[in-house]
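Every protein chain of the complex appears in place save one, which is left out.
Showing chain A:
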Amino acid sequence: MAADNSVLLGLVEEFVSGQVDSKATDTAKGIKTGQFTILQLVEALGLSLTSSQHQTRGRGVQLLSLVLQECYSCLSEREVEVLLAFYENRLKDHYVITPHVLRGLKALTKCSVLPPGSAVSILRSIFQDVHVQSLMLAERSCVYNILISLMESREEELKGLGADFTFGFVQSVDGERDPRNLLLAFQVARNIIHRGYDLGKFVEELFEVTSCYFPIDFSPPPNDPHGITQEDLILSLRAVLTGTSRFAEFLLPLIIEKLDSDVQSAKVDSLQTLAACGLTYTHKELAEFLPGLWSSIRREVFQTASERVESAGLSALSALTSCLSRSVLSSDSEDYLQVFLNLVLKDCQHHLCEPDLKLVWPSAKLLQAAAGASYRASLIVSAAVIPALLEQYNNRTQCAQRRTLLEVLQGFVQPTPLSRPADGEESVLVAFQQSLCSVVFSALAESSAGLQVTATRVLTALGQQPGLLAQTDVEKAVDHLTRLILEEGDTQVSLAVVECSGSLAHLHPKAFISRMIPRLKEEILSESNAAVRQRCVTAVASVSSQLSVVQESAPVLLQVLASAHTGSCSFSMEEVTAACISLQRIAAHAHDAEEIGQFFHDNIIPRLLGLALQAALQSRDSGHSPLTDEAVLSALVPVISTACAALQSGSASRMAAQAVSLFLDGDVSFLPENAFPSQIQLLQSQAESRGPSQLVCLLMACVCSLPRSVDIPEIDTLLVQLEDLSCTCSHLFSYTFAAKCFAGLVNKRPAGEALDAVLERVLKRISVELDNVSSSQRTQAFTLLLWVAKAALLRYHPLSTALTDKLFALLSDPELGSQAADGFCVLMSDSPDVLNRSCHADVRIMYRQRFFAENSTKLVKGFNSAEQEKKSCYLKALSHIVNNLPREVQLTELPALLPLLLEALSCPDQAVQLSTLSCLQPVLLEPPAALRNQLEALFSRLLALATSPAMKVRIASLRCVHALSRLPEHMVLPFRARVLKALAAPLDDTKRLVRKEAVAARGEWFLLGSPGGR
């Protein structure tokens, strides 16, 4: 003990007299480990604390405070009490000591065992004995922190101080200038306001000391280590100013005054602050200032050229209106909302009727902002504005003016979330329902495309609100839409019409079933213009979101496929594919509506399979049906897989059983029009291109997209057959899909011995095939390897490394090297038809990053050891892998790979060049340090590629050159002359898109290092 004591004395001595700061940490460590107690420390400090020298006393207090900062948590209540008494007393001491005292107090206020009453006494002595604003920055921050932590822990006690607390705070914060401290001070002020401290008669004082910073103008110094932004300050000050309605009488005049400012950010800040007031204020606070506020807002919206000011003004108006709408009316007072809106209407309404429509947009936006604030406001505004607009519309004859009016009208028709009628209220537009409909219909009948597009939008908005379209109106609307689909060739119009039909059909399916679908069907199956038929097919798909419509529309599309197959109607290959795409869009609705999936399962899928099978079997003797075409089959795959992915477990199992028995046993019983030969073998490999074996893609669509919980019957036999087909078939389409199907099944199979056995068997077979250099089926084996590797990689199967290592080994293969390199693209990107998340595949997150992390070194090593002519395969593989990584990972990984990527730029393969350039471009925006030494190499390669024969390469390299102009000037200025000269050639490129990039890049490079440029 005695020894400890002397150690402690030594430490104190060295700190106080020896000025060795590090001893404080040693002392704190001693106290934490229990070597000495605080009491012993105070005793040891005795002499220095009572010394007559300020410096020595200061040093003593400093040591004590530093120790307390470290170990305030292990103090007892009694110790805290004594220490507090000491510290409070020290506040009266010499100013040299005050900073250390405050630091000690700050540490003590964090104690959990603060004795009752001590918070009040601490604050009293701080407010009494310290003049905060004459302290240094760090000490001021100490005071604010003391306030904050006491407000957290001793709220009740502080409230007992009453308004004195507020006054003390006001005094200590008055004149603060540092942004870091201001953030703290604003936090205290916010707490005072929001937690209900007594403001007493100091409301105005508190407002004064905070509002003097409004509007905040602060630009952080460059390389600011504190990271405080203007936005932080603005938001925390706004929370203070708008926190209580008692500030209203001071704040609102201030806002009106600041809105006159010339500084745009001040205007925006004022308007946003006003909008924030709307949340806390009531009509009482606002009433007196409404005319002033309104005229300021109006002036800003009418006169500004800045979208920020305009949108801030509109939201402020909206907030004011919704605040007034909340107010409770008493019988004798006037309705402030009505009064305010009358003001708005008076100033804006007449602009809607001016002949030149000059201020129509700003007025309309103001009115819409007011109307959108509440249901009551929208009632008042609509009642005044809509009749006027309708009358205007009918009086005008020019299309452009009518369009403007209709667009304005659209803004009033679409309710906002705030102005939506509650249950039991009817839409504000009910009174104008008739005339609105007739305006919309007359606009739809006009020949102007812009007018038609706007009219469809208004129609959509009307349709979505109950009670605005009567049954007859819906029918009329459907007739108009049908006519437009059939007659209107303009792409914008047909897009808008189709969109509108889609949303109306969801709500009013009957009218579409009876009026639109039959017309479209007739048109599709007639010998009309291909473009019209295409529009009809698209429209059929977009109206089909309800089962009742799907039941009518999907058969129409099936009929297209059927008649294309029989040849009764001449459909081009594109039309057949388009029909498939439309079917897929319909199938996508099965995710939201289970019964649509069921309908596809019961009707559409069997018929599709039946058609495809008929086509495949028949083509042997008669001519080729379009349904044996690979493009059409590939388009059918997503139809089936989208529908199957949405099936519920019961029908999903049935689907699996039916598909497997069809493909394994030739069981055709579930197919309609059962006229198939009895012995069909679909998974036998054939050499011919249009044979039944290519239907394996449909098998994949049926079984690989079902939910993972579904058991596939006879899966082992199926896997064996698929493996055989994919290894032995010589038809590219068939063996690729067999491999994909195999992979899709393997990916979902539960982990266990059975799965491992399958994988090992297939790995062995692939190895044998690949090792046999003379074998004609090496490509097949490679394809199977690629897809199985992907299936295993996605689910992190332990065997995946063995499989991908085989792929890496193939990069140096003389025949398969290039294909293997491209295979990495398949491996790393999402494939659209199988092994993706929408097919319920087992895809682990971040598998790409993991793969990259595990294999990038292998790749670099392989590249370095490869022969010169093989290197390009490695580069290609690398660029595929890197290109598919998320951007953030690319940015961190690229510096290491930079030499390799630069190498890749000089590789002759255009695909490699292109993907490398697209990796590089984002990196060049924030160049890593490693790049700075390589600029010379980079520029010479990029500029050489600017005249590459491939247009995409030229564009990408010019984009990179453009990005480089943003590098720090001293780095790139030496290259300016060279770049400008080299970019002169692409200015005369034959392709416009290249010239566009060249113009942009050269413009920036001209500005570099030139006065007024950058």
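The working rule: contacts are C-beta pairs under 8 Å (C-beta built on N, C-alpha and C of every residue); 3 or more make two chains touch, one makes a residue touch a chain; residues count from 1.
Everything below uses one rule, namely that contacts and distances are computed from a predicted model.
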Message: Which of the following is the UniProt-recorded protein name of the chain this complex doesn't show: "Cytosolic iron-sulfur assembly component 2B", "NOP14 nucleolar protein", "ATP synthase subunit epsilon, mitochondrial" or "Exoribonuclease phosphorolytic domain-containing protein"?
response: "Cytosolic iron-sulfur assembly component 2B"
Query: Which one, A:445, A:751, A:846 or A:951, makes contact with the chain that was left out?
result: A:951
- request: Over the whole complex, note the residues of chain A touching the chain we left out.
  value: 303, 305-306, 950-951, 984, 987-988, 990-993, 995-996, 999-1000, 1002-1004, 1006-1007, 1010-1014
